[in-house]
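Structure first, commentary second.
Coming up: chain A.
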Amino acid sequence: MLSIKDLHASINGKEILKGLSLEMGAGEVHAIMGPNGSGKSTLSKVLAGREEYEVTSGTVTYKGENLLDMSPEERAHQGIFMAFQYPVELPGVNNTYFMQASLNAIRKARGEPELNSLNFMKLVRTKLKALEMNEALLKRSVNTGFSGGEMKRNEILQMILLEPSLAILDETDSGLDIDALKMVSMGVNSLRSPERSMLVITHYQRLLDYIQPDYVHVLSGGRIIRSGDKSLALELEEKGYGWLQEEAAA
Partner candidate 1 sequence: MDAVEQQLAELAKTGYEAGFVSNIESETVPPGLDESVIRYISARKSEPEFMLEWRLGAYQKWLQMEEPDWAHLKYTKIDYQAISYFSAPKSAADAPKSLDEVDPELLRVYEKLGIPLEEQKMLAGVAVDAVFDSVSVATTFRKQLAEAGVIFCSISEAMREHPELIKKYLGTVVPQTDNYFAALNAAVFTDGTFVYIPENTRCPMELSTYFRINERNTGQFERTLIIADKGSYVSYLEGCTAPQRDENQLHAAVVELIALEDAYIKYSTVQNWYPGDENGKGGIYNFVTKRGVCAGDRSRISWTQVETGSSITWKYPSCVLKGDDSIGEFYSVAVTRGAQQADTGTKMFHIGKNTTSTIVSKGISADRGQNAYRGLVRMNKGAENARNHTQCDSLLIGDKCGAHTFPYIEVANPTAKVEHEATTSKIGEDQLFYCRQRGLSEEDAVSMIVNGFCKEVFNELPMEFAVEARKLLAISLEGAVG
Partner candidate 2 sequence: MSAALLDHYQTLAATAPKAHAYQAVGQRRLSLVELPNRKQEAWRYTPLAPVLDYQFAAASREDGLLEPEDVAALRVTPADHVCIVLLNGFFMPELSSLPAQTGLEVLDLEQALQTSATGIERLGRLSGECLHLFGAVNAALTGAGVYLRVTEKLVQPLELIHINYSFDSEVLSNPRVLVQVEAQASLTLIEQHAPFADVLGMHNGVTEIFLSEGAELLHPRLQNDSLRTRHLSSLYVQQAASSVYKNTSLALGSAWSRTEFHLDFSGGHAHCELNGFYLAGEQQMQSMHLDVLHSVPDCSSRESFKGILYGQGKAVFDGNILVKKDAQKTDARLSNDNLLLSRDAEIDTKPRLEIYADDVQCSHGTTVGQIDPEMLFYLRARGIPKAAATSMICQGFAAELIAHYEYPALETKALSILQERLAPVAANL
């Protein structure tokens, strides 16, 4: 699904990712954990194609193609979805209209027929129920005046609608209370399938109680310094990141 090899990336001349490698197979859920400033958010932005980040060396192959050559929208068309840590407000842009435009842009790029408003609404309503989301959010402007929890649910709703092949969750748990966290996790888990991979980026292991990862990686100083299974997350919860960083330094 995704193969990252010796990735170096920088912003404003400052190198953040310093030789990151990661292999993800179809149907796998990988968790990336790490302290603040380790490069977690940079990784998600580079994968989604944010242009401010410059990839200085290394390769990223997605479904056998060079991901780094693609524009952000092409990546979205190819099935990459990123749930933003800080979803962006689009004042005056109706939420439903936005999601329909997004879904249709992706369908169109894949040569699938576009959905008309009626069918789209039917689809949204079924997805909404699962998330216990308030339908009023559909009528508002995208993320504008949303609470933290509402924004994150809105991200998950979009993810469920777009049915990506690779979902990147960028600190989706930050700022969520326990109920919202459960809801978001339920949404994520409902999407788990043998064809779909997920990259869950988080600072805390709390989220991993709800979304069980197949692999856990620890990111520090722009590189993955340890990989393991679910137990690694628990170990980190107990001991913190310090011991791993010391080990890596040594």
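Candidate entries met the following condition: all candidates are chains of the complex that A comes from, given by their letters.
We adopt the following convention: a contact is a pair of C-beta atoms (placed from the backbone, for glycine too) under 8 Å apart; a residue touches a chain by one contact, two chains touch by 3 or more; residues count from 1.
Nothing here was measured: the structure is a model prediction, and the numbers come from that model.
Asks: In this complex, work out which of 1 or 2 touches chain A.
Replies: 1
Asks: Could you pull out which chain A residues touch candidate 1 in their complex?
Replies: So the residues of chain A touching candidate 1 come out as 48-52, 71-73, 75-77, 81-82, 84, 87-94, 98, 101-103, 105-106, 109, 141-142, 158, 162.
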